[in-house]
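Every protein chain except one is present and positioned as in the full complex.
Then we have chain A:
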Amino acid sequence: MALPQSLRTSVTPPELELVASQLLIEIVPLISMEKTAFISGAYGPLRPPNKAKIPLWMAVNLKMKKKCHIVAPEWLNVDYLQDKLTQETTGPSFSSLPFRFTEIAKVILDVASDDVENPDKLRSLLKDLREARQAKSREGLKTLDHSELSLSNLCSMEINEIRPYFVQSMSILTQLVRNPGPDPLRNP
């Protein structure tokens, strides 16, 4: 078939990672490179030790060849995430985080954990954040109706995670309240 069964109703986390990897990130290059035209835009020139902004996928590529250091985004540090976690556990609403923070944090911690401070603490904070937010989105299922559900500040990966339950629950609710007016099956 044109599309495998597993890809028909949702997208996969690796696909979200692919989308997120297009976002720009700062690096400290260890090689120099002329300004180059890519399909997504022109990047460079790279002149060590000046910082440069390039897409995350490119940074990952260079990092794996030990040709750059990745500068962690300003939200990827212990203080900032600790603060968000406090907000998350004390307030009822979702704290606002960059839309694709899960994907970006994962990629950076996977390939460049030596470029961030205290990677283990970051990992555990990200995990706590995820659990605190997950608990809230499960609560949100209670308020679901057939019409609309606002999910402000929910992030890309979190939406993908709750998608199956939420879409199906809402579909069922829609069937239950469907306007019994003109029904082609009953009015031949």
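Worth pointing out:
Just so it is clear, a residue touches a chain if its C-beta (ideal position, glycine included) is under 8 Å from a C-beta of that chain, and two chains touch if they have at least 3 such contacts; residues count from 1.
Going forward, contacts and distances are computed from a predicted model.
Here one chain is missing from view; checked against "Glycosylphosphatidylinositol anchor biosynthesis", "DNA replication complex GINS protein SLD5", "Ubiquitin-conjugating enzyme/RWD-like protein" or "Pentatricopeptide repeat-containing protein", UniProt names that protein "DNA replication complex GINS protein SLD5".
Contact residues of chain A toward the unshown chain are 1-3, 7-8, 10-11, 15, 18-19, 21-25, 31-34, 36, 38-41, 57-58, 61-62, 65, 67, 73-75, 79-80, 83, 96-100, 144-154, 156, 159, 163, 166-167, 170-171, 174, 177, 184-185, 188.
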